[in-house]
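A single protein chain has been omitted; all remaining protein chains appear in their positions.
The block that comes next holds chain A.
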Amino acid sequence: MSYAYLFKYIIIGDTGVGKSCLLLQFTDKRFQPVHDLTIGVEFGARMITIDNKPIKLQIWDTAGQESFRSITRSYYRGAAGALLVYDITRRETFNHLASWLEDARQHANANMTIMLIGNKCDLAHRRAVSTEEGEQFAKEHGLIFMEASAKTAQNVEEAFISTAATIYKKIQEGVFDVSNESYGIKVGYGGIPGPSGGRDGSVSQAGGCCN
């Protein structure tokens, strides 16, 4: 399928926070509670439309366990966007965000757009991290933030798309040299204006972000 741009995403965060479920909900629009744990990395892809441009998201879903960090780091290379996920019902997954962020900052391209996602917001009765804390963390570190549920699909679409919209906006603003694939962006055959074209920043954003 032709696309104007291809964005590489990476999903990171502690094990069991729902990374694979978020991906599956986004790509297949279904929730699969019994899903084999991820070893190494899995891939998903979906086409979205931003500003009437077809954009392909190629999403890398990584294994969360600490022991695999040295491997996970090699996947950051050339990612345009990252979804950093924690589980709102498990405090420790929130506490580990800083170390994930450090990894991302160290191994990814500096212009990578990072979306912080507090997953499992359908389990509000077991909440261990407040929305405000999530917002605060995102604000401090310059991330986009959303709470989502891979189970109910709440905000899942929005999380992926608003990340893409942010990246798209950066392209429009000339932040990236899109011919350099190390930014995690590939130019496709879908007919696109160059970085110089259409700087009005009008991005048809599906769903806002809480930043």
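Everything that follows uses one rule, which is that contacts are C-beta pairs under 8 Å (C-beta built on N, C-alpha and C of every residue); 3 or more make two chains touch, one makes a residue touch a chain; residues count from 1.
Keep this in mind: contacts and distances are computed from a predicted model.
From the set "TBC1 domain family member 15", "2-oxoisovalerate dehydrogenase subunit alpha", "Chromatin accessibility complex protein 1" or "ER membrane protein complex subunit 2", the protein name that UniProt assigns to the chain left out of the figure is "TBC1 domain family member 15". Only one residue from A:T27, A:T49 or A:Q65 touches the chain missing from this view: A:Q65.
Residues of chain A that touch the chain left out of the display are 8, 15-16, 34-37, 39-43, 63, 65-68, 70-71, 74-75, 77-78, 102, 106, 180, 182.
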